[in-house]
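Just one protein chain is left out here, and the rest sit where they should.
And then chain A:
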Amino acid sequence: MKADIRIAWILARGSDRREWWRFSLTLLGALLATGFALAAATIAAVRGQVSIPYAHGLLDRPGERAGVVLTLVLLLVPVLGFLGQCARIGAVHRHRRMAGMRLAGASPAQVRRLAAVESAFACLAGSSAGFAAFAVLLAVAGHTPPPVAWAAFVAVVLAVPVVAAPVSVFALRHVVASPLDHVRRTGPDRGRRAALGVVLAAALIAVAGLLLLFPGGKGVTPFALLVLGLVLLTGAGAIWAAGAFAAFVGRRLTLHAKSPAVLIAASRLAHDPWAAARTHAALLLVTVVGVGFLGVRGVLLSALGANGYRPVDLAFYTTGIDLAGAAVLVALTISLCGLAVGTAESLATRRRGLAAQAAAGVPHRVLARAALLETALPLAPALLLAGAGGTVVYLAYATVVGGPVPLLPLVVPVAVYAACLLAAATSLPLLRRVAHPAELRFT
């Protein structure tokens, strides 16, 4: 292990800009994860009925606090998605380096350990920075958490790198870096993860259905299970739709495309249709949740207004709802960052091919249009499905509660689609740099 750490340190010192991007973004992801987890631990450590001068009394009672803690924990999902995108930065380059290590005599286990140590370094730096920032916030707020909370803080700071290391090894479990500089991938086939999500969601819906038919268990809420099942089902379906549609459109357009940009994008989609699904997975889930949330918010506020609540009484509810809305927005922002990172990484990985196309005379605007189409084509039907899933969730809620059905949530998929195209467009300056014939000399 000592030798592995030594080699990892030498490699880190000699890393190029791409590696440092991966390190920095992984650090940022770890910092966010630590921040959310520390906030959740702080709130969870509060006991009984208290009076906290923040959030309009939302943190005063144990029931609402549990909801806030759950929201903070759920925010870890897009953060993990973001970390997953970061892990893919420079993947091809990293695989080549692994192959070089294997050629020099490193065993597969040694290579995996090196990858784990690299991730743990970045995550330890991120969790330490997160803890430092959190400690400053606590000092400014003048809050002194109980000893049990401090124990939880230490556990969180250590858990982030400790979990990142085996997760990194787990992610590489199917990747056997060969000394011949290629990576053999075994294991889950195309779309199997989406299929797993569908099975899980179907199971949850079945359980919810059974509980609705035969109510009994204390504290079990069939409606919540049903909603969770629907969200998961729609998310998995949307991810599958993105991959399947990319494959279909890629095949069809490769045969019938009339524009060069469409032909280039279609060939790329046909070559690796599930790349889009991987990149958009977190975003599609957030869209389902976002549409559902906005709809439920509208229905709930209408119902409360109809029941004669005064604005001052509504503040308690609106604060909670706005907090959840902020969480959805944060999740959306993190997912969009993940999309931007994924698009940029995809261009960097294909720099040689893009440079070759530029050298063959393909204009830059055609390559740029093709890059945007690669995002736009598979995302459209997937977002449509995600939006439909979220709509079903809030329509179900509106049926139970009663009252008018809001139309604003229907705009969410369109807005997300536009935001996705903008996020993908942020990688276009990079395209200008990589799609240069001179790149062929260096790659």
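Please note the rule applied: a residue touches a chain if its C-beta (ideal position, glycine included) is under 8 Å from a C-beta of that chain, and two chains touch if they have at least 3 such contacts; residues count from 1.
The rule is simple: contacts and distances are computed from a predicted model.
Engineer: Given the options "Peptidase M16 inactive domain protein", "L-cysteine S-thiosulfotransferase subunit SoxA", "ABC transporter ATP-binding protein" or "Tetratricopeptide repeat protein", say which is the protein name UniProt records for the missing chain.
Structural biologist: UniProt lists the chain left out of the view as "ABC transporter ATP-binding protein".
Engineer: Could you tell me which of A:I52, A:L70 or A:A109 touches the chain that is not displayed?
Structural biologist: With A:I52, A:L70 or A:A109 as choices, the missing chain is touched by A:A109.
Engineer: With the missing chain put back, one of A:M101, A:L283, A:C337 or A:V434 would touch it. Which one?
Structural biologist: Selected residue, touching the omitted chain: A:M101.
Engineer: Spell out the interface residues on chain A facing the chain that's missing from view.
Structural biologist: 2-3, 6-7, 10-11, 13-16, 19, 96-97, 100-110, 178-181
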